[in-house]
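I have a structure here, written as structure tokens, and I will follow up with some questions on it.
The complex is shown incomplete by one protein chain, all other protein chains being positioned as in the whole.
Take a look at subunit A:
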């Protein structure tokens, strides 16, 4: 036989069970496909084998221990087994629980129970063993609960297992001795087993082309059972192969005749044996040394696999839509079941789509299949937290793109979630296609997957950049779907896709529009053309989309998100008033705490962006107010969804942490935290320093910004003050300068190389912001100066002030006037001489103290009255603790309450006056 055939037969041998019906088509490409198949096999096999081998080894030891009744050994090994099983969890998840494992569990339990009942034996047991027995019994009982169904199903056909049990030893012996020359038999037996298995659990044997061979193989059982028993060990790996190769099953039919041969004369056909040998060579490449398996294969028997074997079409079957649909449903039935290989399923679906395409079965079916391919791509990861592999992701994008292509090309396809399965119209006919499925959901899911991928990529790696490049495609898909839905979808769907679009737009700064607004045209003519052709400004898009949502949306959430994104976008582009008005109109501040966390994060982001916008516009107070909540908590990072705080690790468990991780905003959407803090601190400085200067003696002075004060204190605590390094130190140093009214130093601390590179250069209109800042610093320094040093001056010329602070005279004039009007500065302006004349109205320290005393006394009186009220309330004529009032007035105990009160008040006032 040619090598070609040999390979073919290899794949056939596996195929024979899994897909006996072969499509006549694939023949041409067989060879290549085969190659492909076994390279993938190779990859898939290795970890699987390794794990299972480990398991089987342990199981063998356990069985041995059982035989010699060594309970402690048993327990030890069982624990090891349990751990090994956990390790192989991923594979088990994919493959289903291996039968040999279940069998061991069942047997072990039976055995233990038996031992337990045997009181005599127990008595004879030594202490260690007895203890181990009881522990093990409890453990296995608990553990087996997880596998109840499997064990039950195993127990249903115990005779089979018993048979295998017997064979075990024989099998091991024979396979060991035969290792070298009997490979053929192993391989053969491998083939043998499949049909039988197939028969057992694929009742639809009618399709089974090898129906005739069935009896044969059954009869073979007796002779071969030792082999096939051992074979089932491999079943996990093999089935993988089967499915992996499913696409390439084309060859199989070629082999059928030979296959039949094989089964007719299983033992003696020397030629076949030779052929098998060749096959084996291939197999070795493929399966990584099947021969070795002999050692562990024998341990278990061939309990039928609970596995759906996908089948392709039989030769000669007329491929029409009905058949394809049937096939499709067949494949889909396996979906979600344990032990379904999802990768293989995807392959199958791809193959199916290829088939339907080649047969021109119409777009309906194609669309349907595409839907399912995408769905199973999403299904590939069972774990919600895991993200798609890059190749899967690429495939997914392609599929969606293709699907959209089809949908655009064919106007007569209706898709929708509410189209019932049976009212679908997939066949080519005059009627339009009707397909169940929702492309919007798929795209939304795709978007989420994209976010997930971005979340899980290291943001500082090249990989992140590469992944980010896909955003263009994602946006493209969303855009196309948007167009599609605008013509076909319901308003609700349009709202949803609009929101997706908005979500991809709102955080991006529109440099194009920015440049245009600055009046900068493209350097060259062509660039300008390109700019123009690139479409509308993001602002206009946002406006259009958001307004549609405001008008049409009925779910509150989408509207909330749209508003927030809209505000964010406005703020990002320095349209402060629009952003602020929208925020105020939305009244989101009142009820945002009831929203779900992602929306809250969005709200926080919006607030921060709003604050930064206000800062750029020079609205320091607004900026401060907007940022206060986020910054004062000290958890800005967490609140913006830009990272988890380590400190409350103990407060949340792993589950919560996972949830929180899923909420994180991808790195490219982050708001620079240092910028945020700097903006906040500078705003606080501009507000707080003049305020502090104005209220130096005020006992009730409150802090505007706690955080700023904290930073100041940290700065003060420094034993040695070097030149500022960090952003915070710069701000603290600047604040100190400002306190003295030294605006130049302050300016040089706030705006310098370091701060530029750290903060200010991050703004789009760097220059404007810097100019605004300088001006603010000058103004606030002037105010601080006047507050601090007004007591030193009798009068001061405004011209001098304007020189000192490099402000124009009118500005100085207006600032001073404002201060006078607000009664912050006790002075008057002398017009002819352009001077400020100070009035001494500030209380002296003695007066201040007297005021303080008066306040304290007020508190004292209040307290005292409270005591008195209490007494009064109790209606007890007790001693009234009145020695305090006595400092003001003499009250004897018999004095009435009313009179005393009057006394107190009067006395207290007099006291104040006298102490001035």
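The criterion applied here is as follows: contacts are C-beta pairs under 8 Å (C-beta built on N, C-alpha and C of every residue); 3 or more make two chains touch, one makes a residue touch a chain; residues count from 1.
Criterion: contacts and distances are computed from a predicted model.
Asker: Absent chain per UniProt: "Beta ketoadipyl CoA thiolase", "Myotubularin-related protein 9-like isoform X1", "Eukaryotic translation initiation factor 3 subunit H" or "High-affinity nitrate transporter"?
Answerer: "Eukaryotic translation initiation factor 3 subunit H"
Asker: I'm checking contacts with the chain that's been left out. Which of A:406, A:503 or A:860 qualifies?
Answerer: Considering all chains, including the one not shown, the answer is A:860.
Asker: If the missing chain were put back, which residues of subunit A would it touch?
Answerer: The missing chain touches subunit A at positions 844-846, 849-850, 852-853, 856-857, 859-860, 863-864, 866-867, 870-871, 873-874, 878-879, 881, 883-884, 886-887, 890, 893, 911, 914-915.
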